[in-house]
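In this view, the complex is presented without one of its protein chains, the others remaining in place.
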Amino acid sequence: MGEPSRLAIGARGLVLGLGCLAVVVPFWAVLTTSIASPEEISRAGGFVLWTREPTLDAYRAVLSGGIVTRALMVSAGITVVGTALSLVATITLAYALSRPGSLLHKPILLMTVFTLLFNPGIIPMYLTVKQLGLLDNYLALILPVLVNAFNVIVMRAFFLEIPGELLESAFMDGAGEVRILLRIVLPLSKAVVAVIGLFYAVAYWNAFFSAMLYLQSPEKWPLQLVLRTYVVNDTPIGSDQLSSNLENLPPQISVQMAILVISILPILLIYPFIQKHFAKGLMVGAVKG
Amino acid sequence: MAPTLSRRRVLALGAAAGLGPLLGACGDGGSSSSNGSTGPVKLPTYKPVTAATPDLAAEPAGVSPGYFTYPTASSAASQPVQGEAVTALTYTYDPIAPALGSNPYWQNLNDKLGTELKITYVASADYKSRVATTIAGGDLPDMVAIQGVVQQMPAMLKTTFTDLTEYLSGDAVLAYPNLAGLPTDAWRSVVYDQRIWGIPVPRARIGTVLYTRADLLAKAGLSLQPTSWDEFKQMAAALTDERAGRWAFGQIPFNTILEMNGITGNWPGGAGAWQAKDGVFTHTGTTPQFTQALQDTVELVKSGVIHPDQAGAPNTKRNQWMLAGTTSFTIGLYAGWGKFYGQAKDVPGFRLTGMLSPTRDGTGTRVRTPGPTLSSFTAIAKTDDANRIKQILQVLNWLCSPFGSSEYLALRYGVEGQTFNRNGSDPTLTEGGRSQTLLPVRYLAEASPVIYEPGNRQAVQDQYDHQVAGVPLAVPDPTLGLYSETVASKAASEQQELDSVLLEIQLGNKPVSAWQPAIKQFMDRVGNKIKAEYEEQAGR
């Protein structure tokens, strides 16, 4: 690559530096608040930026009783299985739609796009899940969101960019569609598969509403739904909380921040493994190799 | 959606439309809901139950009894209930409890109760959606907690739940002594179309409290009870120091200002906004006092005594301000006392009291808006199996065992030595006990509230004093026990618009004069209809 000017480098550095600062400071506040002592919290009346007496009480409070640990396993399971199934269904559908001029390809594509624009209400959705016998079944958290039209369309767009000659020559060699998909298209599409996989994984990881509707007992709940009970009930004080149970608990804001850290840590840890697929020139290298 | 479902629907509808008389035939002679000529239902007879003599008596009527310590000896107040498991759907305001298998508190509860209690619950924020889908899906558990009023409430109850009138009306309730101990006003809220549809989860009548940091007021040399609007404003100014980041209020004390002007009301939402005299209902929003209250509000906001981030602040934030001394007041519901004390253990000198609203000019009678009589009520899914209904009612009766009984100990604290230990006679939950007892049995049924803050005599006394002073001032809500279909359906959207005009006035985006057209539109579109509906029912 050519020599960029110093000015350009400086400007880029400044933008990225400021951007990172704008992210790091709030996240720092989240982290310190989760480990600050109750005195510091009540003095600050909210988030703190520095703690002299770090304590893990908030984490202990959330993790004790084993509910959160169990929910973590449930969420991990749903995320892994769901992402795998979703990727298969999305890749196959996107590939079928990316082959020019194939039978029914336009109606199927339009049908897919329109699912982005019309939402079924929660009651019809619930009745469907119930009729299919999926109530209280983890599949109810996966099958209804198995295919996301946005992801299909993005993936298809990437598939379309693969040079047609590559596929044509493979057909000439007598390869079938499945073989072409597996041997040529997928290896050339690692970046988009990684991205779409990440989108699905994050969606499965964060979903709570379907679990609230379709799962009968709280002991089956995934992480986000369990954690939600610590955060959402923002009623005026004294509305109805079981007050006696809350004595000796760490301040609510510490607990909330600890929850935040617990719930995003797994995603942060996975990210570098996905990120490496964005490396430059990956596809071209594969074409040549 | 599918044939099985629609068949069930048809049956259910049939029951409501044509088969009603058959089911209603076993009702208590006097009234029947099927022919339209309904006389007033006889509310369950009130017969208070106590398992321990309170330190502070429940007087005058409506005040909760106070206990400084937990009674040492506990006796049984109910019989265990035989029979197959009972399922329930309810809500919670708390984190979830461990599953039955790893929850000794729950196991012990089932043991003592004699019936297995299978509870499903979701966060209260999600509860509405969950109930709507469950009802639409037609697969109800035995008991369902009903929160708030939905459209076509009487028809919904008739179609989906069991009419409990014959089991609970009048003296029939005495078969379930703990249910007979629930306050009459709470029962009023479970009556629709002159039938009784469930068991109320009762709440203290004292209602919304203007929580006061008594220690901060004392430090500033201020009286804990101002006697006029002028004194109130001076007090607020004295508690505000913007440069030090201190303000008097964590939100606009609008209902305090309304009460100061002699009218009740709990806005936004407009609870308590109807007043009645000689059978004529008036919406307080139409009165000159309301406009005066709006002017007072604007004046108070302008004087800068309210936290500048109060608008739209989450309640947790307001509580933090209160604990940090950033504000000296916050408005909350009654059960907040214990919660504040629990969180304030690191705040030196913390003391909480409740402030009553003075009258505007310091003379005349003070008024107070009473709180909701219940948090929710528990209805029984439609069945005509009388034995099953009786078993479920016995379970609910057991869950309503009074403070001081051995059942109450099992309900609130669990197993001694395992989920709680005694500190003197006061039970203290262990760490395990704290999470296990989060099982929201309390939102299915519970006894009338008592005042009890373990190890905090001052807190008990302060709460009791506030109730003794406040309860007699309460102006009864004339709409209690009345049902208006307009309120349940069309009015919700209009109320929303009214609230939004109120908010814009409070924020200073609109002048006070914007109120008159708004309330007129409300009255024209729904208000007058509601008035007629209430007056017609109250006249009966």
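Chains here go by letter, A and B, matching the order in which they are written, and residues are numbered from 1 within each.
Keep this in mind: a residue touches a chain if its C-beta (ideal position, glycine included) is under 8 Å from a C-beta of that chain, and two chains touch if they have at least 3 such contacts.
The criterion applied here is as follows: contacts and distances are computed from a predicted model.
Per the UniProt record, the chain missing from the shown structure is "Polysaccharide ABC transporter ATP-binding protein", taken from the list "Oxidoreductase", "Polysaccharide ABC transporter ATP-binding protein", "Fused response regulator/phosphatase" or "Alpha/beta hydrolase". The shown chains contacted by the absent chain are A, B, with contact judged over the whole complex.
When you scan A:78, A:192, A:212 or A:258 for touch with the missing chain, the hit is A:192. Among the residues B:303, B:458, B:496 or B:513, only B:496 touches the chain that is left out of the figure.
When you scan B:195, B:213, B:307 or B:531 for touch with the missing chain, the hit is B:307.
The missing chain, though absent from the display, is touched by one residue of A:135, A:170 or A:264; that residue is A:264. Where chain B meets the chain that is not shown, the touching residues are 1, 5-6, 9, 12-13, 128, 132-133, 135-136, 138, 150-152, 155-156, 159-160, 242-245, 247, 307-309, 311-314, 317, 326, 488-493, 496-497, 500, 503-504, 507, 509. Contacts to the hidden chain, counted on chain A, fall at residues 1-2, 4-5, 8, 12, 15-16, 19-20, 22-24, 26-27, 29-30, 46-47, 88-90, 92-93, 95-97, 99-100, 102-106, 108-121, 123-125, 127-128, 132, 143-147, 149-150, 152-154, 157-158, 160-161, 171, 176-178, 181, 191-192, 194-195, 198, 202, 231-232, 256, 260, 263-264, 267-268, 271-272, 275, 277-284.
Going forward, only the chains that are shown with their structure count from here on.
Work out the mean CA point of chain A and of chain B, and you get 38 Å between them.
Chain contact summary for the complex, chain A toward chain B: residues 38-39, 41-46, 64-67, 122-124, 126-128, 130-131, 135, 209, 212-213, 216-219, 221, 226, 228-230, 232-249, 251-253. For chain B in complex with chain A, the touching residues are 1-2, 5, 92-100, 102, 120-126, 129-130, 132-133, 136-137, 139, 209, 211, 314-321, 323-324, 326, 330-347, 375, 412, 429, 431-432, 434-438, 440, 442-443, 454.
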